[in-house]
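Have a look at the structure that comes next, please.
With one protein chain removed, the remaining protein chains of the complex are shown where they sit.
Chain IDs A and B follow the sequence of writing; residue 1 opens each chain.
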Amino acid sequence: MKNLEELRKLREKAQKEIQLRSKDAKIKVVVGMGTSGIAAGAREVLKAFITEINQKNLTDVMVTQTGEKGMSSMEPIVEIHEEKKPVIIYGDMNPSKVKKVVEEHIVNGKVVEDYLISMEEK
Amino acid sequence: MEALKIHIPDNEQYRELGAYIESVRNMPGPLINVLHRAQGIFGYLPMEVQTFISRELDIPLSTVYGVVTFYNFFSMTPRGKYVVNICMGTACYVKGASKIVDIFKDELGIGEGETTEDNLFTLTTARCFGACGLAPVLMVNEDVYGHVDRKKVVEIIKKYRTLG
Partner (left out) sequence: MAHRLNVLVCSGASCISNDSLKVKEAMLAEIDRLGLNKEIKVIETGCMGPCQLGPVILVYPDETLYKKVQVEDVREIVEQHFLKGRPVERLMYKSPLTDELVHKSSEVDYFQKQVKIVLANCGNIDPESIEEYIAVGGYEALGKAVTEMTPDTVLNEIKISGLRGRGGGGFPTHMKWMFTKNEKSDEKYVICNADEGDPGAFMDRSVIEGDPHTLIEGMAIAGYVVGASKGYVYVRAEYPLAIERLQKAISQAKDVGFLGEKIFQSDFSFDLEVRVGAGAFVCGEETALIHSIEGKRGTPRPRPPYPSASGVWGKPTVLNNVETYANVRHIILNGGAWMAKIGTETSKGTKVFALSGTIKNTGLAEVPMGTTIRELIYDIGGGAPEGHEIKAVQLGGPSGGCVTPEYFDTPIDYESLTQLGAMMGSGGVIAMDETACMVNTAKFFLDFTCFESCGKCTPCRVGLKQMYGLLDKITKGEGEEGDIEALEKLGNTIKTTALCGLGQTAPNPVLSTIKYFRHEYEEHIHDKKCRALVCKDLISYEIDAEKCKACTLCAQKCPVDAIRGQRGVIHVIEQEKCVSCGSCYDVCPFGAVQRLSGEN
């Protein structure tokens, strides 16, 4: 790392790469994987997303992780990011709920209101 | 001193620990790191292991023993393959952690700090894992379980028994 100029170039590159990745992937599923999330079952939720998405051969969906948002009582928490749409945050997830989210939301574009905690405008 | 007469066997475990000690020899203040690694290898820190560490690091055995007994994390008695560590932090306490301890005692037939005869489980308590939002919480080795109740306790025990 030579200077700020180089850092800024690196940042642009990183931003582009992240964008590119999300361009291939129309939908990004982000699972909260802090200690609270994992203790509440986030690992099973993450696995369930990967299994469901693979089974359905959904090539434009990517699954990734993040830390804790702070809402411990609602863990495991999952966010669904899609371009030009508000971020959908689901709480208290489990593998069977994942199945429903994949079928209804990811495949058919319909938010599963029962699991919804909130939406965030980008 | 009695401990100095202890004969250290030449086996895989000691060779692994010896190699680790070599790798941190130039690091300042390596004792706690070494003890962590040793407990990882042997499961506990008997006098024999402490003597070995004392010789290898050239630190008086009394100092090694002083450090081992100071920290709750280090144990001088053998531990089970799975250490069940129940959080007794405030939030867990308020949400009935002591009841969870009793359930484990019932189910495993051992008391706090004890190990089952098959060396599978050791039951311990700790002070706050920092997952208070999910109280009551416990850890089995490095896996954290939240919102624990009787049903979950039974499931957890079953899971690790199956893993063996």
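Convention: contacts are C-beta pairs under 8 Å (C-beta built on N, C-alpha and C of every residue); 3 or more make two chains touch, one makes a residue touch a chain.
Note that the structure is a prediction, hence the values are computed from the model and not measured.
Quick check: which displayed chains does the absent chain contact?
A, B
So which of B:Thr77, B:Thr90 or B:Asn119 would be touching the chain we can't see?
B:Thr90
For review purposes, identify every residue of subunit B that touches the missing chain, sorted by number.
Listed in rising order, the touching residues are 28-33, 35-36, 63, 66-67, 70-74, 88-94, 126-133, 135, 139, 142.
Hey, which subunit A residues sit against the chain that's not shown?
Where subunit A meets the chain not shown: residues 1-4, 7-8, 10-11, 14-15, 17-18, 32, 34-36, 38, 64-74, 77, 82, 85-86, 88-89, 109-111, 113, 116-121.
We take it that only the chains that are shown with their structure count from here on.
Which bits of subunit A are touching subunit B when the two form their complex?
Per the touch definition, subunit A meets subunit B at residues 35-36, 38-40, 72-73, 75.
Could you list, by residue number, the parts of subunit B that touch subunit A in their complex?
By the definition above, subunit B touches subunit A via 129-134, 137, 144-147.
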